[in-house]
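A single protein chain has been removed from this complex, and every other one stays in its place.
And then subunit A:
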Amino acid sequence: MTPLADTPATRRRVRARWRDTDTVFRYAVRAAAALVVVVLVATAVFLVAQAWPALRHYGILSFLSSDRWAPSEATTTARHPNPYGIVQFVYGTAVTSLIAMVLAVPVAVAVSLYLTEVAPGWLRKPLSGLVDLLAAIPSVVYGFWGIFALIPAVRPAGVWLSRTLGSAPGIGPVFAGPFFGVSYLVAGLVLAIMILPIITAICREVFATVPTADKESALALGATRWEMLRMAVLPRSRSGITGAAVLGLGRAVGETIAVTMVIGNSVLSITKSILGPGATMSSVIANEFTESTEPFHLQSLMVVGAWLLVIALIVNTVGKLIVRRTGEDIA
């Protein structure tokens, strides 16, 4: 055999041959990986293409400058004012997700600490399984439960909140009554329960990676168990908890059916109070797409979908950046 000329190109070929001895497998996995990119891009392109008539008719930013969603006022010709304002849906998504995070993250951290550090050995597996099972309950069942069990149960608390905090200076409008049940608050509660399993599962993994030596160092200094967790486990897990919370947030932002069932679907303007009815970006789409007969109605729902996709991408990207940065702090 004649020796190959020693050029970068031949070296690359030699390297490739040593690495890839199975062409079919290589192309198969490459295709699978490409599919992911294709689906993401195709979804985005589809949404924008479907939304395009409405975007062109009313202008891209006019959707974000109004909180009035009144399809019956739409005509094929009038361009101004845009009857499809979506600010109230952005607000609804933000508020319900925020309520869910505020409620779910501390509980998830506490449950994970219990499961990894406090619970007796025999209880850890079955209890973890139960928490995971919460994730197996279908969204629509959570919605039913929200309407018929949760709303009656929280009604006294909601009424109490509106009577006490509802007239407080400053924060009053956030808790203003009347409270009829269907509300941002109940939607946030249902979301909190729905994102609890994923946050708990990740926190559990994160806490389990803290080295025994770190925990024993804290104990050996005279720490109580809680002090040990605060000194050795929680600081080390900060980035992991953030990551878990962001993944939960990602779910809360997109969750649809359960929210649609308990939020009241009030679309005409922003309801500031968390005790009042509203709508989220996903709930308005689910609620209206089957009967979108007005001019530009369906196209405007596509606009909501496109903005929802943008927000979801931003949430995930920002979250990953946070996780990466805090991860470096610890390493």
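Keep this in mind: contacts are C-beta pairs under 8 Å (C-beta built on N, C-alpha and C of every residue); 3 or more make two chains touch, one makes a residue touch a chain; residues count from 1.
The definition used in the following text is that contacts and distances are computed from a predicted model.
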Answering from "Cytochrome c domain-containing protein", "Phosphate ABC transporter ATP-binding protein", "3-oxoacid CoA-transferase subunit B" or "Rieske domain protein": the UniProt protein name of the missing subunit is "Phosphate ABC transporter ATP-binding protein"
One chain isn't shown here. Among A:Asp20, A:Glu216 or A:Glu291, which residue touches it? A:Glu216
Contact residue for the chain not shown (choose from A:Val107, A:Met231 or A:Ile257): A:Met231
Determine and list the subunit A residues touching the chain excluded from the picture. 121, 211, 213-214, 216-224, 227, 231-232, 235-236, 238, 329-330
